[in-house]
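Mind looking over this structure? Questions follow.
Missing here is one protein chain; the remaining ones are kept as they sit in the complex.
Coming up: subunit A.
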Amino acid sequence: MNPTVSDERDRAERIRLSIMGPQTRSSRMSYRISRFKSTHTLYILLLASLAVLQFISIAFFAKGFLLTRTVLDNVAELDPQLPFEAKYDKMVLLIVDALRFDFVIPVDENHAKYNPNYHNNLKVLYETAHNSTDSVLLKFLADPPTTTLQRLKGLTTGSLPTFIDAGSNFNGDVIDEDNLIKQLYLHNKKIFFAGDDTWDALFNPYLAPESVPYESLNVWDLDTVDNGVISYLEEYYFNEEKRSEYDILIGHMLGVDHVGHKYGPNHFTMKEKQLQVDELLRKIISTADDNTLYVVMGDHGMDHTGNHGGDSQDELESVLWLYAKNANWSKDYDSYNTTDLGTSYKQMNQIDLVPTLSLLLGIPIPFNNLGWPLDEIANDPEELTLYHNICRNQLEKYLSVSNIIGATARRDALISVENHPEFQQMFLEICKDLWARFDFTSICVGIALMAFSLILLLIIIKLIPSIVVGQMVGDFVGCVVVISAISNVSFQGIYQVLHQPAFLDNSLWCSAFATSVGIILGVFIPIFDRYSVQWLCLRLVEELSDYWSRIATLFITLHALLFTSNSFTIWEDRIVAFLLTTFGMLTLYEFAFLPQRHSTAAILSGAGEKQGTLSGKSVGESNSDSLPLGRFARILGGYHSIVLVLCTRLSSMITICREEQGPYCTPTFTISNNYSYYTMLGCLFLIPAIPSCIKGYYNVCSSYQAAAPIWIGLILKGSLFASFTYWSLLTIENKFEDLAWDLTIWKYTISRIIVGISLIACNIGWMKGPLCVKLNIHNTDLKSQQATILGYSNVYGSQYFLLVINFLMAIMLFNKPLGQLSIFLMCNQLLSIIEICDLLKVKESLIGPVALGLLAYQQFFSTGHQATIPSVQWDMGFILTEKIIFPWTHLGIVLNTFGPFILVALSVALLTLWKQPPSVLQPQTILARIVSNSGTLLIYNSVLCLSSFVWVTHFRRHLMVWKIFCPRFLFASLCLIVSQLVVTFITIGFASSRLIRQISQLFSK
């Protein structure tokens, strides 16, 4: 054979190879990418189904726990067709908080429950009512929840209590709906008030300026309020000259209630308090006026521990006593049976007070009233009929205007009832059914579903190795879809035919329940197909065997246990900052002293990864062999720990105190501080400070290249400048009241430009894939050139953080100036935590996401929030628009309230991506690790949510449930929802996949 021919052939072969080679490579690449894409879609579906499960569980719990009712703003007017006379011009109303019914009736000393500390002390009410027609004593039945605020609403509106009175504003202060006090005010009655400051909060506009409210929350103080009320009565009631100044005199005494909370009823101070009330009442009666109605009542009872809030008989039973000089109440003496603690004594509902007093004082019955007047107030049957007609008119008007029952058979049945009292009974029952009952089945279903979702998350995210999950994810999604469908069909079938299970209200809830069952089974089947419970338990033990995981578990547990006490929940802001500081100190200790465990931990975790030290030298050169961290890395790590601790301390100085924190907290997040010149100067300082701080973190890996200077140095700086301008304009508006120019248009222009650029333009720009690397070509000698890729080692992280910056810009705009300072500190904390996790090689550990989660909570509190409804910064909703317009107002409030959570949910991927050099790990592996880290953040939030579910249910009778625990549970649920959505759809769905594909295509070998 001719050698030249063979040469030719060889060359042809080589050429063919050289041409085909890349093709086979690219086809392999495209195959890999397409497989990656499908895995990625499956991951999103899996996480989304878990998210759906959690949303369903939250929905079930909220449905069971939150009592809702629509409030109408209508105000009742007198009906000219049914005129009636006012019997009394004036009223003296004394409320004795937590006055239980058996406190005021005679109790046989031989009775099993007789207790001299609280029985037979307050005798005046029964003595006057017994065998006389000028006063009447009744058992007064409250509606749960038996807390003072809810009771006062019920007592004055005649309606049933709920936590969220949908339609009224959330601030919960002044009652908007029609009520007794408002009606009295509208009919020119002058109302004097002394006592519990809840009245001031609820009825402030209607009370006369002479009123004296007292602090009510300090249950340790037994006497201040009572003495205040008594001295007020001395001044205005017992003093004949001043009696004419008021029409209505209201006193609210708290002594009995506070004794109950502090010592429980079985304590001698209870006797003292009761005797004090007894004495006061006797004095009032002895100086009674004609033409004045005297009312004494309790708002609720107390249980054997002295607490209240729930729905036990002892908590519900209270007292009502009506008295007027020379009155002639039509009493049925047989019904007042005081034997056996008055078990069979005549009772009336608390809501019945409203129509009773309205009729006696000659004012219209408040619009939302559901009560029914007492029979005792009418002197003859004709009057009674008149009263019943008036009341039925009011109820029917309310029924037709509110349309709460809708046009159902139930409504027709109701309207056809001829007997007026029966009509009211039936109407009330229907309303109670609709509004005022804890639905325990739903609560339990909610808790159970949340617990299941937590177990599933734990198994998928932490127990099964992430690579195996990557292979199993198809099974998961298939099973979930199939079984959800099957379960939906079967549950719907049973529900439509048999109307079972009974706790489901309609087919929507039925399919929600069926779907959640389907998801749980669908995920469990592939798990138990491969693993046993025993193996999973062993994995759990193994997972918790290293130091940092234990620390993280400790943090999660402590945080979840905060909800076991109202004090811890109140001080959550400080505690979270304390825990974050602890993390910083622990890492500082780690870097400073380098305990023993490093040698082993490094061998275990860092074996597969390239251990790049920051000094650029190899591991062996920069430190002695036995130590896993180089000296430079230790200094750097120590520096980051100190930055974290310092920033945490500084930012936690910004606080908007909760009401309950009282004198121990000085609010710094106040309007005057927010718009002070110093704060604005600080914000001006932020414009260069934030970009240069971020630049510092980028420079560590020399990633401040190409896109980074544009993004950080130009766009971020510009956007910060624009937000500074916006907030300066607002400050100017705040400082100078009569400003000549109208700045509104400028403000809206600026804010809309920022939002448009940061959330839309920059995100589209980010989708184009801005790389932060630079090819640095320099001559080594005259002929050859050497190319270095700058920023190679952090190519993932540097690009991903640009996305975080996009959201950061928007969140900066929606935070008040002090909040902006806090967010600036957050940037440093965030990047420091990520650097620390990288240096300690705990990227896969629980600790990273947990530390970030703590950071989110700490920053939530230090951007001027608390887990209470009044502290929501509603005004942030009006940055983009003047009126409430659907996405924009809500966007503002969400970005303001959950800004730190959004930033953290985005940056949790950075734990994996930061300083992750390309082409070391498979795309799938990186994705699996991102899912694992984001999942850990979700686990953290789910644990908190579950804990808040359990404890808010446990504390449903607690005095503070509607003030502390319930808002905290709402907040925990919302946090979980926000984190779920951001993690699933933005972090994993949108960002990670695009980033990983781009970089693995660019740098694949």
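We adopt the following convention: a contact is a pair of C-beta atoms (placed from the backbone, for glycine too) under 8 Å apart; a residue touches a chain by one contact, two chains touch by 3 or more; residues count from 1.
Throughout what follows, contacts and distances are computed from a predicted model.
The listed choices are "Ras-related protein Rab-20", "Rab GDP dissociation inhibitor", "NEDD8-activating enzyme E1 regulatory subunit" or "Glycosylphosphatidylinositol anchor biosynthesis protein 11"; the UniProt protein name belonging to the chain that is not shown reads "Glycosylphosphatidylinositol anchor biosynthesis protein 11". Per the touch definition above, the residue from A:Lys283, A:Arg649 or A:Lys695 contacting the chain not shown is A:Arg649.
Touch with the chain omitted from the figure is made, among A:Leu386, A:Leu594 or A:Leu974, by A:Leu594.
Of A:Thr582, A:Ser728, A:Ser871 or A:Thr925, it is A:Thr582 that touches the chain left out of the display. Screening A:Phe84, A:Tyr114, A:Phe568 or A:Phe878 against the full complex identifies A:Phe568 as the residue touching the chain left out. The chain not displayed touches subunit A at residues 220, 565-568, 570-571, 574-575, 577-578, 581-582, 585, 593-596, 599, 624, 626-627, 645-646, 649, 652.
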